[in-house]
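Here the complex is missing one protein chain, while the rest keep their positions.
Right after this comes chain A.
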Amino acid sequence: MSALIEVSGLDKAFGGVHAVEGVSFSVEAGQVYSVIGPNGAGKTTLFNLISGIYTPTKGEIRLNGESTDRLEPNQLAERGMCRTFQQMQICMNMTAIENVMLGRHLKLKSNLFSTLFRLPSLLRDEKSCRQHAQDLMEFVGCGEYLDTEASAMSYGALKRLEIARALAAEPKVILLDEPAAGLNGTETAALEDLIRKIADQGTTVMLVEHDMKLVMGISDRLLVLNYGRVLAEGTPEEIRNNPDVIAAYLGG
């Protein structure tokens, strides 16, 4: 069985700066796989490369055995990848539930004719889509905001909303970029539960996160980046005892 995500020799240079350099690792289906490292280590760049927002300078990413070379983010979504952003990307011109319903875009067959004349088939699909979105919002814990304008929601609620939107696409793998950033202790604990629930449903989770307690608690494996290079890779136990990691990151 091959890995769900296989990254080999990945390089990304911005001008002369190598944000990511020679990074290789693989993520098995069903894992919670975290990427950690100091600020500027290249974690978000790595996520942007995997999700097709950047194109690699060198190297290859395979999703389910297929090379993702030159695939657009929307084509990766069709292949089962979805993500959230460190700088949240919520459509503020829509309501909360519409944002989540947007996540089901690929699951909805819609043609212009049935849309313009609002045929019963469209209404049926919309109803079940709305129900699904509502279930997801309750699942992530922002069910009370259904028809609230996204622009009127709190930061913590928007973070959960973004996860609900990503889940709405029923991805095989979900990439969460610093989901705990800016959350308080209680919210982080709730987030940890949520990530666990997502993983228990069989969705592979890739995580970029600074909160070490969170990461060490839920990850199956970790990748430690430093200055764009892999410093270490392994289980939380191995990482915790790795002298390089302790020197560069944990112990300071």
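One rule holds for everything that comes next: contacts are C-beta pairs under 8 Å (C-beta built on N, C-alpha and C of every residue); 3 or more make two chains touch, one makes a residue touch a chain; residues count from 1.
Just so it is clear, contacts and distances are computed from a predicted model.
Enquirer: I notice the complex is incomplete. Of the names "RNA polymerase subunit sigma24", "Branched-chain amino acid ABC transporter permease", "ABC-type lipoprotein export system, ATPase component" or "Polysulfide reductase NrfD", which is the UniProt protein name for the chain that's not shown?
Expert: The record names the chain that does not appear here as "Branched-chain amino acid ABC transporter permease".
Enquirer: Which listed residue, A:27, A:49, A:101 or A:194, touches the chain dropped from view?
Expert: Checking each option in A:27, A:49, A:101 or A:194, the one touching the absent chain turns out to be A:101.
Enquirer: Would you indicate which residue among A:8, A:93, A:131 or A:154 is in contact with the undisplayed chain?
Expert: The one listed residue touching the chain not shown is A:93.
Enquirer: Out of A:78, A:144, A:193 or A:238, point to the residue that touches the absent chain in the complete complex.
Expert: A:78
Enquirer: In the complete assembly, which of A:51, A:188 or A:226 touches the absent chain?
Expert: Considering all chains, including the one not shown, the answer is A:51.
Enquirer: Since one chain isn't shown, list which residues of chain A touch it in the complete complex.
Expert: Touching the missing chain: residues 51, 53, 72-74, 76-78, 82-83, 85, 89-94, 98, 101-103, 105-106, 108, 110, 112, 115-118, 122, 125-126, 129, 165-166, 168-169.
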